[in-house]
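Missing here is one protein chain; the remaining ones are kept as they sit in the complex.
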């Protein structure tokens, strides 16, 4: 309660200060790329997959504190998960794992979810498992504005 | 300069605190009555005239600080003056004698001038000197609003 | 000469606790609340704490409190904000003839811009009749704005009843609670208001800050355009020390209000009675029961208000003629005129309003001084003919 006015939760700041899994994976099995310079956030997510399980994940992000923290968090969350489990990770789950995000920053969690989905799709494509590829949700408008006026 | 923000000058406050010539003159030679309860100021001016000279003047006033001070001042100013001299006393002269009045209160000095003119007219009428009677200026609108916007 | 201040309705001194609470926000925690760094966020935190305190005082939620530069801005925002947000759909506003100028002049402004305003009359006690609201309300009515208690005569209006009527009529309801907040119970839910104005300097907070309560879901347009402060509803760098001051003042008022009101009612009734006993030709203004705990308003027959105020001032007593705002103006009180008082009585009004530092001794001093002043001025009055 006492800190509701802070832009970011302690958890967000932890991941921002000391982001986990920064970098690229040399021979990644899937890569997801979302965002663009105009909207101010770009995220690249790399995954390594072994027998349907994500064994490693890394990211590179250009963006605000929330973009970096969600990138860090989503890479943490997917490690050790099956692809099906990973596909169930929603932006809300990422935000929640970070003890919440300010509403103006929720689009960053959407970005993280989309990057993950794209990386998994990329993996399926590379594997020729085209039937598994879900409609990519990325590249829609990531700016979820704070509609909650009044 | 340092006191421009005060509503009233020291002189106004002196006359307000200790008004001169309060009261009625029992056998006045002329009486001027101006103002009405609606506008919030009523002034009655009594004069005693001897050989064309105002030998005494008194007033009764219902009104604000400026109304009381101008009444007091005008009675002081007319004493010893000839009627012709007294008729030349303008509202500006009364205000000046009081070291100025705030613009919203200038109407009080008009009231004082009018009360004096009416008292003198009253004297002329009583004396049958109808030719001397000037058009009474009183009972017009005493509310000179502060037009000096901007 | 000890000063006797009896004009708490015009403004109150800022409590020492409040000044103390404000102090760090000038020099130490001076950051801009919109800044990203923790230093600015701390200032933001101070604002949010104040918001919670103000909300608590009126039984609202923190996010329903919007800080303004004072009661006047709160009133302006309520009226203009609702009017502009309703434009094209509704064009009618109901208010009363005894509102503060901050409401009345804003209503006149809107009238010039094409809105239709109904100014309801009041009875001899200064009370609005809820039936009049019922009759005036139409499907085109965007807003009903009736003040909680009148600043000149202290009459408390039947807000709950009017609130229900507004609600049934599908109109928003605003009350100017500048004179009541922190002094008597103000509960936005009991009162049934959508909007409520308050001002810090009337409850021992600093001048230059106030608040508008805006019930969740109430649509208002902005008055001040620019930055995204106050959830985009009031632009401008926040007056952080002022807001902190309002918060602390609200908190303290909540704690002390009940007891203080009782004490003031004692002083009020003593002053009323004592004046009646000592001075002839007095007219008592406002409702005898439904009135503010600290307000005594009288008309003194045959003499004029300003001359009494100035004479009292010479004896160190501060009181007001009508409302402070109109003290320097020529216009006689619109409130007393609406109550049907004849002009000469209206011009002879005195308003005593008591507060935290008012003592029995202050009242005694009035009893000592005022009758002499009245006698002096009556001796000067052309309205009171001495028998010859």
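Couple of notes before you dig in:
We call the chains A, B and C, going by the order they appear; numbering starts again at 1 in every chain.
Everything below uses one rule, namely that a contact is a pair of C-beta atoms (placed from the backbone, for glycine too) under 8 Å apart; a residue touches a chain by one contact, two chains touch by 3 or more.
What you are looking at is a predicted structure, and each value in this text was computed from that prediction instead of being measured.
For the chain that is not shown, the touched chains among those present are A, B, C, taking the whole complex.
In the complete complex, the residue from C:82, C:102, C:271 or C:374 that touches the missing chain is C:102. Remark: the omitted chain is touched by one listed residue; of C:318, C:337 or C:384 this is C:318.
In the complete complex, the residue from C:45, C:71, C:286 or C:332 that touches the missing chain is C:71.
Contacts to the hidden chain, counted on chain B, fall at residues 2-7, 149-150. Annotation for chain A: contacts to the undisplayed chain at residues 7, 13, 16-17, 19, 22-24, 33, 37-38, 40-44, 60-65, 67-68, 104, 107, 143, 145.
Seen across the whole complex, the unshown chain contacts chain C at 3, 5, 7, 10-14, 16, 18-19, 23, 26-28, 30-32, 34-40, 69-73, 75-76, 100-106, 108-109, 199, 201, 206-209, 222-229, 235-242, 306, 309-310, 312-313, 318-321, 324-329.
The rule we apply is simple: only the chains that are shown with their structure count from here on.
Looking at which two chains touch through the most C-beta pairs, you get B-C. Chain centre most remote from that of chain A: B (centre = mean of CA atoms). As a whole-number value, the distance joining the C-alpha centres of chain A and chain C reads 53 Å.
In whole angstrom, the spacing between the mean C-alpha positions of chain A and chain B is 86.
Chain B and chain C have Cα centroids separated by 38 Å.
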